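In this view, the complex is presented without one of its protein chains, the others remaining in place.
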Amino acid sequence: MCKTEGNGLVNGFSRGFATQTFETLLSDELDIPRRDIAEKVALVMSGGCEGVLSPYATIFTKEEMDREEASREKRLKIGVGCTRDLLPEEIGGMPQVVEVAKTVRAAMNEASIEDPADVHFVQVKCPLLTLERINDAVKRGKEVVVTDSLKSMAYSRGASALGVALALVEVEESKLGKDVICRDFDLYSNVASASAGIELLNCHVILMGNSRRSISRYVIGHSVMEDAIDVEGVKRAIKSVGVKFDCCPRKEASTRIVNVFAKTGPHPTGRIRGRRSTMLTDFDISSTRHARAAVGAVISSIVGDPMVYVSGGSEHQGPPDGGPVAVIMEVERR
Amino acid sequence: MCKTEGNGLVNGFSRGFATQTFETLLSDELDIPRRDIAEKVALVMSGGCEGVLSPYATIFTKEEMDREEASREKRLKIGVGCTRDLLPEEIGGMPQVVEVAKTVRAAMNEASIEDPADVHFVQVKCPLLTLERINDAVKRGKEVVVTDSLKSMAYSRGASALGVALALVEVEESKLGKDVICRDFDLYSNVASASAGIELLNCHVILMGNSRRSISRYVIGHSVMEDAIDVEGVKRAIKSVGVKFDCCPRKEASTRIVNVFAKTGPHPTGRIRGRRSTMLTDFDISSTRHARAAVGAVISSIVGDPMVYVSGGSEHQGPPDGGPVAVIMEVERR
Amino acid sequence: MCKTEGNGLVNGFSRGFATQTFETLLSDELDIPRRDIAEKVALVMSGGCEGVLSPYATIFTKEEMDREEASREKRLKIGVGCTRDLLPEEIGGMPQVVEVAKTVRAAMNEASIEDPADVHFVQVKCPLLTLERINDAVKRGKEVVVTDSLKSMAYSRGASALGVALALVEVEESKLGKDVICRDFDLYSNVASASAGIELLNCHVILMGNSRRSISRYVIGHSVMEDAIDVEGVKRAIKSVGVKFDCCPRKEASTRIVNVFAKTGPHPTGRIRGRRSTMLTDFDISSTRHARAAVGAVISSIVGDPMVYVSGGSEHQGPPDGGPVAVIMEVERR
Partner (left out) sequence: MCKTEGNGLVNGFSRGFATQTFETLLSDELDIPRRDIAEKVALVMSGGCEGVLSPYATIFTKEEMDREEASREKRLKIGVGCTRDLLPEEIGGMPQVVEVAKTVRAAMNEASIEDPADVHFVQVKCPLLTLERINDAVKRGKEVVVTDSLKSMAYSRGASALGVALALVEVEESKLGKDVICRDFDLYSNVASASAGIELLNCHVILMGNSRRSISRYVIGHSVMEDAIDVEGVKRAIKSVGVKFDCCPRKEASTRIVNVFAKTGPHPTGRIRGRRSTMLTDFDISSTRHARAAVGAVISSIVGDPMVYVSGGSEHQGPPDGGPVAVIMEVERR
């Protein structure tokens, strides 16, 4: 999972550049063809390092456990999976919700996590609609959810998040349907994080949770930020991994927080704590860039490190004004 | 003092627009010609509301004290003043430093403040070099400090800040000279805040401090942020006005904090806590916009309100990576 | 009619700034209250001077003819008018079309122009939907055409243009309806030019044509550019005012062309002469800014002067890929 430079929007080429670079590197190192890398390694690129945010990569590696017995305490475990390729007319609609939910359930299974409460962050990398893909659908007489590439990113993220919510029983199936996607933002997942990219046609799922079937030195926890400056949400997330503190985590604690993952997006009304922001009416800097800059600075100010993962576009990811925030902590020093 | 929208740079027209609007309004209300407003009312416009920052105005009004006796405690008092018009070749150089220092001393006097330690924020609005002004100097055979309008904003802010530092004895006169301006950033003022604008040719000084010769309900204090995410600096500034708290100010305290003023700018190396930021290498969003977004979010997260004054470009204003932060608190409820 | 700086979008404040400046200037000069200026003088601000385009103003003045007889040849004549204030729910819909059409007919009458073929440029300044206006409609239980401020500019321009087309019998009334606005771009006016601005609630119409009831030294003509680089369209417009040339106008002719007015917008497919442009997928620079830069340079290269009026957003203004282009020529030297 990388934070790359660029605007994080349709023409944010650094995501594709980083993907290609990692694929090439891994192809050389693992001695397998570049085109097979995506099957072996899930690469998630989130564009946009605004404010103090620093471009970086978080590398998750897997080790096989050779012992049968369970750990004493639940530890970080990751499950990955991919949906089938989506047709342009499926992107941003119910087929995407359903396919993502299926893949999330399979990833839980793979990670030996039974209780949805043990799932703390589900990153979904999902496709967007390009002019070519839209035209392809149109030629086949199909309708796409939206004909604007930028907006299609929102729909794709929204459908992915609702797929997570469905799999984790955060939202009832009966409440879902085409008409709620990117409309009824009271339906959301507290752990979903979706990023849309031009470089794929299916959805990649990286599910992070805690499981007894893990020998990792790390645990993960989460909370939600209620809005872009909800510093208490960040603190709740830090407490959720067992760090004890009254008001602010001490510096020693910060060194054991290895990463923070957060999603953010501007509130539909453009207001924060009742004050007008300029996010929605600024056409020189896109609203997600404003939001990432703010949330990135707030989280950095608590953990003392600007190398955190803040991704923009939080449709159905956390409450309407805010977003999920997850924390990974090292519980056992090497 | 206003935060206006726009990029806060040479073509950030909302500063001029707001100035004109206020001048027109005040001209109508006070029934004096528009061109005389600037002599009566100091208008400071700082452009750029990035991240969560909200456009707003802080209006300072003056009431004459009718009693001779001093207050029991020191309270907010403001002194204002203007330098003479600067020639293009003086902008960003020692003549500006000297003129600003003179005006700061006069403003202290006006505000009945004797001890420089009672001065907590000195806002200087200063001119920049336009192509027209540069050409004017060139025609007269004079040299300007820099021929790039954007850079001239930095030099003008830097010279203004060093003028404040000189007046408040933060920097010794012998250390000052043409060669240190925008070069030796170890020389700085902890209370200077300078904004450059196209709409003036002289420097306007608004000096804020505490004085016994005041019957204001407010007090002011300050500290510095060591870098863009130095939340402790913000807390120190809040404590400096007498708010008592261990770790974070309580919500009740926040409602009495009526404003926070801060300056910020990207660090010369582009690094924050040792991490690479993209501020200096991003040519889609200027570095001051990144910096304002970050500092604005950090301060807002502490005071619970995005209506704070964060201004970009902190040459010689606070330590190299950070900037001054001042807090005004209501000590007496109306 | 002014070209001002800025992005020409919702937060392009230079339009409002220029309007206020002109209103203040005219109020002082004419000695009438500022708020009454809009009734006396139609001010049209088009934001965005990309590429070589130069910020400038075209001032049209009116002189009363004291003789009864007609001119020998038709000369430039201008009619102006305003619709009533539009409700938020009317903006971008058929009520706007109908109101604009009514006002265009009245303006023709005022200008003593009977034949629609004598109308060569109809500038409409129209309102946009702000968050406040949208919320106002929603509170009253009304629906707006679109809830995105930027998109509302397109709908408002589109409805205005179709209003012009209706009045000038370029489109049959029976073909118009809510569903064609910003959808069926085969319906358009060849002389409409619409700009949306935040600073008004009604539509201002400035109609330019030729009439025998004019003693002006100028004539106006028009053509359309079929796409952004259709230099032949510009030449046809120049020929339409009587300039004679085979291939390109001679330099002498250029000095008599006092102004060129053009509208442009990116083609819905983002392609120009079959080549992919980046206009629609660039989220650092808006598509209208790209389009204005291109058309402005093409026109400037023909007339040898970058002080031309190119305005972005050409919904229903000229053919889908292109836009109207009008030329004013001085036929009688002073």
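Each chain carries a letter (A, B and C) given by its place in the written order, and its residues are counted from 1.
The rule is simple: contacts are C-beta pairs under 8 Å (C-beta built on N, C-alpha and C of every residue); 3 or more make two chains touch, one makes a residue touch a chain.
All values derive from a computational prediction rather than experimental measurement.
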Could you tell which one of C:Gln123, C:Ser277 or C:Gln317 touches the chain left off the display?
-> C:Ser277
Which of C:Ala154, C:Ile181, C:Ile302 or C:Met329 contacts the chain that the document leaves out = C:Ile302
What residue numbers in chain B mark contact with the hidden partner chain?
-> 7, 9-12, 131, 149-150, 269-270, 278, 280-284, 286
Over the whole complex, note the residues of chain C touching the chain we left out.
-> 5, 7, 49-56, 228-231, 246-248, 272-273, 275-278, 282, 284-285, 289-291, 293-298, 300-302, 304-307
For chain A, the residues touching the chain missing from this view | 5-6, 11, 13-14, 16-17, 20-21, 24, 34, 284
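Please note the rule applied: only the chains that are shown with their structure count from here on.
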Overlap residues in chain A, where contacts from two or more other chains coincide = 7, 278, 282, 284
